[in-house]
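Every protein chain of the complex appears in place save one, which is left out.
Chains: A and B, in written order; residue numbering restarts at 1 for each.
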Amino acid sequence: MSDNLLEAIGVSKSFPGVKALSNVNLQLGRGEIHGLMGENGAGKSTLIKAITGVYPRDNGQILLDGVEIHPTSPLDAEALGISTVFQEVNLLNNLSVAENLAIGRQPTKKTGTLDWKKMNEDARRILQKFEIDIDVTELLGNYSIAIQQMVAIARALELDSKLLILDEPTSSLNLDEVEKLFKQMRRLKEEGHSIIFVTHFLDQVFEITDKITVLRNGEYVGLFNTADMTKMDLVSKLMGKEIDELHEFEKLSKEQKHKEHQEVLLETEKLGKNGYMAPIDIDIAKGDIVGLGGLLGSGRTEIAKMLFGLVHTDNGGLKIKGIHSKIRSPKQALMNQLALCPEDRKEESIIPDLSVKENIILALQVKQGWFKPLSAKKKEEIAQKYIDLLNIKTPSSEQAIKNLSGGNQQKVIVARWLATNPNVLIVDEPTRGIDVGAKTEIQKLLLKLSGEGMGVLFISSEIEEVVRCSNKVYILQDRKVVNELHDDQINEQQIMHAIAAKGDS
Amino acid sequence: MDKTKKPLPSIVWPLAALGLILLFNLIFTDGFFSITIKNGHLFGSLIDILKRCSPTMIMAVAMTYVIATSGIDISIGSILAISGSVAALLVWGGNTSYLSAGADVQPAALFFIIVVPLLVSMVLGAFNGLMVSVVGLQPFIATLILMVAGRGMAQLLTGGKVLNFSHKGFEFVGRGYLLGIPFPFIIAVLVIALAALLTKLTPMGLYIQAVGGNKTASHYSGINTRMVIFLVYIFSGFCAGIAGLILTSDITGADAGFMGLYMELDAILAVVIGGTAMSGGKYNLKGTIVGVLIIQSLTTTILTRGVPPEYTLLVKAVVVLAVLIIQSKRTSDFIEKTTAKVSKAGAA
Partner (left out) sequence: MISAAKLGFSRRNLPIIATMTVFVVLYMIGGMTFRGFLTNRVFFNLLTDNAVLGITAVGMTFVIFTGGIDLSVASVVSTTAMIVAVMTQAGVPNLFVIICAILFGTLLGLVMGFIIHYFDAPAFIVTLSGQFFARGFGYILSLDSVPIQYDFYQKASSFGIRIGNGKLTLPAIILLVVIALGIFISKKTKLGRNIYALGGNEQSALLMGLPVGKTKIIVYTMSGFCASLAGFVYTFYTLSGYGLAAIGLEMDAIASAVIGGTLMTGGYGTIFGTLIGTLIQGVIKTIISFHGELSAYWIKIFVGGMLLSFILLQRVFVAGSGKRD
């Protein structure tokens, strides 16, 4: 019998245009709680999905008890003894809590009919372990996400698997609930089960895990003993320092960072929304690249959504070029010369069946209004202009955007917004999940645009790019702006300190 | 370096099907392609197809846009009946007392006979649009309401009877010929032209596909997604209204109980056969036109060949299924796999 329960050796996985995992390892001992860490796009979920058979891996081995496995679906993995709670709760809101725990293996009476009484009793007993006292006959959908998450975990635990994978299970739990979950995790550990725990909460990792595997950009950073690490160590492992081949590029950005005082393009005054984002005061001036630093869930995207009218703020206001403006919809944001390349390319940006050209001119057309359609010639001109400018690799402007690689899709979306000639460009994770080449191209572009006088709000979970590009960084924690760094203060050490400050202070 | 073959345009399959039907007739049906002129009107099987398919064509054009927004409108058969009933009622001057007494009736002006039903239809379309875009109902359910209630309303208007009439001016809509061509077909061409103009000369066409393809992204891009959906359903109502005028005028009567019954299904079918996916996001207007022609020429072929008309539905069922299966992902995957294997084998 092997020492390790699960071992992944050199696992790789590519999607069209993206290398999601490249040569990644994982070693999980018996009775071990193992933290799997990494920023967005680091490949955590892809690795989990490769282990649980959601996707087949391209290369590498996955050994369970020393035997190579090839699960073809999460169900298949479950049969092998690997049960998983995925990030999005995969339960049935239309059924009762008890049924969600039992479905597929419901207790039956001698007659073969369902034994609801026993099912409900079982459910109460199971949830008691989590000290959850709820009406198990009520529909799951009527409970909070936290309860739903706990039910999902309870269901997975009931399978009595050798290995339990929890993908971001705590993101919607409060402290109390997290404690209850940890108690269960410790119990399982004592019983000899192993757990892979994916999270982005540093405190939790240090509290519960024995070992940590860190991934960055689809690559394996290393395996560490939790006890040997400081929080600072972990943050630097997570954020990493890519080997930067582009010294010239660094110079360019350094030159730009020392700028004269410029006209303020966008300024917020205590802009906030209750329970969503604490009031913020930020400003973006001409030629600025303003970075937002903070871990996942700290409020980076929330700021973008407030500025762009996607959520309705309930206090404070904002000024555009010194004039108080109300932005209640993306259309108004657009008319106020704002632009937003959203975080989720698939859900929020691309219109899959439409051509590259149509995707590019979409926002410009909206800005022009219903009665000033762009001529076919003009559309083609604009599309060609940006295809050349941004070096978008596509057979033609007529190609459906869904057939492009992630990086090129992202460029098309940037083009969509550049075409509207914005004063302020908000980019939310513009380089996530795209290859290195496209990444530096996009970074260069942002620098070029700011050099031309555009204000850029740059949201990224990769600290080097923030450092490399920004001349001002706001530090976020828990949906609050907690710090502000300028020009020379902006380096990785400072930012990491500021981000990690919370727990240590 | 790039080996990606250009995929066949999606219109190829429907065109091939239409071609097959016509080819069949060219070989086996005598005189199918002959067009003669009688009293300055064109006559022949082909002309007959064009005339008969016009009402469905008009509704299918609108349905194409509705489906492209990832919606559906099953109320158009009922809206058609309401439009026709209003028109018939207006021909009778707005009352049905003639049915009991031989009273004199004063027909409304032709302008009103045409315009009022169309306005009514657009209002009904607006109701659908409101239910889908603002209230946020599932399109099927939203339009089911009017599908059920609308037919009752049409019958209420006609007093549950078949309203026959005679009105030289209005009869031209469904029975007239202009330059030898059946007038309904001219209307259909005009509607297609109007639709093409609206979608090409304004950004509407782009917005419809954007909303159907990704509503969130469309919203993020500043598109007023509710307005787009709302307008599409109004247009659908409008087109059903026109089809109602044509049918009523053609049979010089409004049979509120049966007019347009199941026509919404034919329209949807034509759209799907034409290559527009029911999931929305992309429309194929040319495909829809071909789809309508396929259904009608199939029917006409069966009729002219002396095959009992009862076989029409069976043939339709088979054709629909065949088209559906050919367009399915599983089939395209299968074809891809086998061609890959074949080319591999060829290379080796």
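Assume a residue touches a chain if its C-beta (ideal position, glycine included) is under 8 Å from a C-beta of that chain, and two chains touch if they have at least 3 such contacts.
None of these values were measured; they are calculated from a predicted model.
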| item | value |
| --- | --- |
| Residue in contact with the excluded chain [from B:Gly44, B:Gly93, B:Pro107 or B:Gly152] | B:Gly152 |
| Residue of B:Gly40, B:Gly136 or B:Gly306 touching the missing chain in the full complex | B:Gly136 |
| Hidden-chain contact residue, picked from the options B:Leu20, B:Ala109, B:Leu178 or B:Leu314 | B:Leu314 |
| Options A:Leu5, A:Leu91, A:Leu271 or A:Ile459, residue touching the unrepresented chain | A:Leu91 |
| Contact set of subunit B toward the excluded chain (per top definition) | 72, 135-138, 140-142, 144-153, 155-156, 159-160, 256-257, 261, 265, 268-269, 272, 278, 308-318, 320-321, 324-325, 328-331 |
| Touch residues of subunit A, complete complex, unshown partner | 74-75, 78, 86, 90-95, 99, 103-104, 106, 108, 112-114, 135, 137-139, 141-147 |
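Basically, only the chains that are shown with their structure count from here on.
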| item | value |
| --- | --- |
| Contact footprint of subunit A on subunit B as seen in their complex | 2, 4, 200-204, 206, 209-210, 213-214, 216-224, 281-282 |
| Parts of subunit A lying in touch with subunit B, wherever the complex brings them together | 308, 310, 329-331, 333-334, 340, 342, 347-354, 358, 361-363, 365-368, 370-371, 373-374, 395, 416 |
